[in-house]
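Here it is: the structure, laid out below.
Only one protein chain is missing; all other protein chains are in place.
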């Protein structure tokens, strides 16, 4: 539980920033600093328990997502203790420092909130006892780092730097996820305690190498190893406390922390040695070299950080046990001196207004106290004796000599290490000498610079003291910590090592001296050359390259997207048809014989003639499709022949439906035609037409083949049940109608909903629609003068009662003979629409003006309530009831609830059809009328 | 006798269908085609009635009735479109 | 089965009806201009349907199922055929379709001039 | 008969698909209508072809499969609603762009017309 | 029989009918009816979820005609989950819509209710043709809602969406026809039973029909190369509609799962080769295209559309696995991605002016909007700690070994691309401008790098929309916190889905021993 509290305390503090919401940075910092302090005290109180026995770990575990193997599992051993200490300790100092650093008007709430959230996330990384949980916290640190780098979000460099950092470290996090999943897959668990015990199994697993590469990708991106280093210098756009905290002491250490964490299972293979050590070596030299050439103070420190992280990585990759101890030792030392250096740099920036090394010089005169602190920290960074950096550097040199990775080229590593040492010395000198010494007054915006507020220096002083104390008496100060952390990393008895300032004159000491001398020489004697190189690389901006790369990626993405989505419906339809035809055809090709076992029926001349006429009309539509009206006439011919085909093949209900729908469709399309050009002049190229023809023929063939194949095969339909039950169970002789209103009445319910929605949709679309209305026929001939010819007007009125009677007939008859609510509704609609055509809108609506939409809605209500009625009798929805009643003098009458349902269908269909067609019809009313309509 | 006459009738009707279809496809003018379509639908009525006799079934009646009641609406709409453009006017 | 006389009546009506259908179609097919072609379908065809329908009435009535409802089909057709013809003729006039050169009378009424 | 029936379906489908791939909404609607005819006949055929056996209960009769007929009926109704919507949508597009090209409303000069359309709304 | 199964369909249907019959001017009354109906769906969903959690498959025989003759509704764990998700989305979308959205066009509330009816019906349908009918209901409602408010972009996108779906519906019917022609039934469980007994020489026909059916669903799900309708449709719809549409693609996914399991037999079934070879490849392509599209998109709503595409790719890959673990992961991820993309659509609606402008980028200084964006994209991209990450990790873990070398890199690279895309869009949209920071801009450094010299529109986000967005994201967080019960539930749901015999026992008690 104490472990949870460790993470929870900073979280609580973060929440508190929101609650308090004070805009005063100083007061806020004072309030919240208690929480990390409490966490630190708590951590230290656990010290005895963790250090008590070697290899002991405190744990806490609660299941989160067992299906994934992801538990909320925390673990505190020596290694995590060390890192937690760094996170909390440096964090405290950074908060204290930031209290003075932040400008008064900057949002302290947001800053401290993010910083504390980061602290919690980082604690999560180091305390995670479950690898997936570690990934969770790992990515959280990336996200929070993104937000903190972009804290000054209006600055281009901040935005770009933040995005770059997120892309690189976030991408690494994704690799980590994959690597961890593989590792968990190999070990059968994501619990560290179980994973760490399975080194043998892991290293002999075929997936070891991909897993290792993925995890190392995460490590290298997070710890800014070559070639992923470029993001870190640009992260310096963040406020300096962030740089000190995230980008030197903690977050970038998460990578090397992971190396240490997984050391027991990953270390020991050649892949590990070479990948880790060579990357580290390259980074060490690359970082040191570039640090020397920076103009920006924080840039120098950033490259220095890269270089030191490379050093630590190299140590982890060397094939000696002691190198690992050295790595851990250097982690501690680097965190201390680099954090203090960043804070010092921040003070300089804060007080002078610039970080440009070319403009800064001679500051020792103006801010002597700060100068002393910075110089001590720099010397520690350079590995000068008496300071902590020296100790781990000595160990490092020793281990480069002790390792045996490169066979006969083994000397390369110590040589390179010495060279890196020289470079480190050189850039440290550049920092010290360039900033604090030199003649003339500094060319800075805030002149004259002066010392910062007292308490801003306290964190720096504290860290510098640590540098000194550890450098002098290492064994008494960090001995236990180092031992515990190393033990937890190695999970084996520790190798012999001694933490002393003086080990006598040996080869490592010699290497130290050579490197220091070389560095001093390089800096003092080759300053002109350095300046030239600096200018030479100035135009090389990783940020620009990265942004250009991103822009190129974006262009590529846009090109691909635009190529695929060219905005042409024909392309989309063609793609779709290709998929929907070719893929089923591919699977249909397995069919052995096209014809099934059922003999094909005898050829029916009438059916054949009907189908032939139908096909001819269809082809004619295609041929004539550019002349719209003609195509419509021919299409209508198709519809007529389809209804004949329905009739011929024993589907009278379908024929009736088709006939009625056809009429309404024609009305609709003719109404639309008024606004459309009469002819289409598009002339697609031959290629397009050939493509379309292939798709068309392919589709035709597929459907024909499928139809033929199925029709010639036997089947055992459930529909015999309907035929048997139609009269006794459904009370109707027309099985199709009984199906529609009873057996499958629910489908009909849905179908009328579709129709109603279509009506509503049409009404919605027509609202506010303005269409240009042609004033003359397209051929230039004037319209005839009679809008409503007498013959049509009068006969249409006469037809109305007759047609309504027919509609009632069809409606009532439907249950037993072809017909039904749907067809009756269409007849009614057509009869009414004919009035619109024959007599005009004004005449018609003056006489017949019900609210069509309300009728349609009422129809659904009626049908639905009929369905609900059965619930009252304990039957499911839509259960029908019917009975034969004998009424004296009249005879037997059949009544069925299905008829009420059918009446609902009738109302909905009538209402909807009239809504659709009449509303489309009254589009171009005289302006006054249109205004009323709207 | 009916067994012979009905196929003969169907043959005659078939010929009528063909001639009408030829007019539908040949045009030349749109009114020509609309007339042909109208005729086609009346031919269908006759065909349906003959089929009803040949299959001895009264189930075809509604289809014939429906074409008779509604078939002309399409013709009216199309010809009004040719005359006035807008078929539903104020 | 039907009585031979009944059968004969049905057959005769059927044949007469069909022949009129065919005549209408032939007229539609071969007459030279639109207005002439319009005559065929409006009349012969309507009458043809009348014949076939009468055959049906006769057939089902002779079958003992006295049936008059087919007559409604003809009735509706007689009601609607003039509308179709009239509307089509008006459309043809509007479109100024070419008429057979032998046609007498202009076809254009004074009112069209305005 | 099945083969001829299948061929007719094929021709209808091919015609429908070819028209679907044209550039004008009206033509596309014609294509969709042809396609829906083809699908209706296809579904009917899935209940196998039969002549003179409508599924209306009568003494001593045999019947065609009624289920596909019910499905086709529903499909026809739905297709009608959909066609109506597509036609009106095409008109709306025409009103906005002056063209009934299927891609007209998707073309760049969007903003001005959009504004115009919004203003024209009461 | 438990009539509660009906309610998710009947409540919106009656509400829709009532709204239709109501006068259009009574907008306030309409809103109340609509809200009450939508709110009622929540307790219903809870009730059904609790029932389904027992593992019982509730079967409701419409009209008292039992399967396979009548139409049945079937409620299982998966269906109940989808119903609950729909209800939550509906509430949020409706609340976000407010009066302004309804005033943009006509019949908003009515169409909204029918949209819900279609969705809920599709999740309950146990009959293939009934599924078609509900698909049509939800489609026609979606057409109308998509073009709600008109405007050129919407009409253009709507036209494409409508036509593509109309063609797809035709193929839907063809597939249903072939299956009926072979098996003689439409009930899904019964189809499964009958297809299993089909002679081997007829199987290719059934497979082809199944493939066609799956492709039809894939169009709704927006799988490559059937996704073309989605980006513009989602980008042009009004925010609340787009938020509701977040579930639209999932209906396609759901239908694929349901039909594959119940009709075609899942892992050892008829569609194995198709799903393994074809859908898997298409899923990968979809994932990549979604990621590239998100990168190419400039506006938030467009980017969110591509986030939907990418998520569909991942879900389709899961479907292709045909394993219990894969499907369970898919369901969990489905919940997560639906909630967060819906939230992002609402956020986009709050932040981006309408119609979208390409010349001037909007910017918002709202902290809350920033936080919501952060949470939303973290969930959508699949970053820790939210459920998107958990879902993605579950999917990666469920990947069968032979697919790992292909699926993992694609998933990880696409995630990276998405991460880049969301970070760019986020900084562009939400990070403050110099004048707001109270600092004097210094030269070029402060010019927006993305739109040099472009006008920036200051946006004051609509608090209502932000609140609804927050509600959905809270749902996503709840999904994260309650990962264990939810993952247990989806694991059971996937197992249930794959146990075809149990459905056959429940739906067709007489047919199987």
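When the chains are written out, they are named A, B, C, D and E in that same order, and each has its own residue count from 1.
In this text, a contact is a pair of C-beta atoms (placed from the backbone, for glycine too) under 8 Å apart; a residue touches a chain by one contact, two chains touch by 3 or more.
FYI, contacts and distances are computed from a predicted model.
Select, from "Na+/H+ antiporter subunit E", "Peptide/nickel transport system permease protein", "Acyl-CoA dehydrogenase" or "Amino acid/amide ABC transporter ATP-binding protein 1 (HAAT family)", the UniProt-recorded name of the complex's unshown chain.
"Na+/H+ antiporter subunit E"
Which displayed chains does the hidden chain touch?
Spelled out, the missing chain touches these shown chains: A, C.
For the chain left out of this view, which of A:369, A:733, A:770 or A:797 touches it?
Final answer for the missing-chain contact: A:797.
Decide which residue listed in A:494, A:600, A:808 or A:854 touches the omitted chain of the complex.
A:808
Go through subunit C and note every residue touching the omitted chain.
Contacting residues on subunit C, toward the hidden partner: 20, 23, 26-27, 30-33, 35-36, 38-40, 42-44, 46-47, 67-69, 71-72, 78-79, 81-82, 85-86, 89-90, 92-93, 99-100, 102-107, 109, 111.
Residues on subunit A that touch the omitted chain in the whole complex?
On the side of subunit A, residues 785-786, 789-791, 794-795, 797-798, 800-802, 804-806, 808-809, 813, 835, 847-848, 887, 889-891, 893 touch the unshown chain.
In the analysis below, only the chains that are shown with their structure count from here on.
What is the graph distance from subunit C to subunit D, where chains are linked when they touch?
Each step joins two touching chains, and the minimum needed here is 2.
Count how many hops through touching chains it takes, at the least, to reach subunit E starting from subunit A.
So the least number of steps between the two chains is 1.
If I average the Cα coordinates per chain and compare with the overall Cα mean, which chain comes out closest?
Measuring from the global C-alpha mean, the nearest chain centre belongs to E.
Would you mind checking which chain's C-alpha centre is most distant from the centre of subunit E?
Measuring from the centre of subunit E, the most distant chain centre belongs to C.
Measuring centre to centre with CA averages, how many angstrom lie between subunit A and subunit D?
Between these chains, centre-to-centre, one finds 38 Å.
Find the geometric centre of each of subunit B and subunit E from their Cα atoms only, then give the gap between the two centres in Å, rounded to an integer.
Computed value for the inter-centroid distance: 49 Å.
Listing for subunit C: what residues touch at least two other chains?
76, 80, 83, 87, 90, 94-95
Touching at least two other chains at once: which residues of subunit A meet that condition?
Residues 569, 573, 577, 632, 648, 652, 673, 703, 706, 710-711, 715, 717-719, 722, 744, 747, 751, 754, 757-758, 761, 765, 767-768, 777, 783-784, 786, 792, 799, 802, 817-818, 917 of subunit A each touch two or more of the other chains.
Return all touching chain pairs.
All touching pairs, sorted by chain label, are A-B, A-C, A-D, A-E, B-C, B-D, D-E.
For a test of understanding, state which residues of subunit A touch subunit B in their complex under the given definition.
Within the complex, subunit A touches subunit B at residues 605-606, 609, 613, 616-617, 620, 629-630, 632-634, 636-637, 640, 643-644, 647-648, 652, 655-656, 659-660, 662-663, 666-667, 670-671, 673-674, 773-774, 777, 783-784, 786-788, 792, 799, 802-803, 806, 810, 813, 817-819, 823, 827, 830, 833-834, 836-838, 840-842, 917-918, 921-922, 924-926, 929.
Would you tell me which residues of subunit A are touching subunit E in their complex?
Within the complex, subunit A touches subunit E at residues 63-70, 105, 110, 132, 135-140, 143, 146-147, 150, 152-157, 159-160, 162-163, 166-167, 170-171, 173-175, 177-178, 181, 184-185, 547, 550, 553-554, 556-558, 560-562, 564-565, 569, 571-573, 575-580, 583-585, 587-593, 596, 703, 706, 709-711, 713, 715-719, 721-722, 725, 742-747, 749-751, 753-754, 756-758, 760-761, 763-765, 767-768, 853-854, 856-858, 860-861, 864, 868, 870-871, 875-880.
In the complex, go through subunit C and note every residue touching subunit A.
76, 79-80, 82-83, 86-87, 90, 93-96, 111, 114
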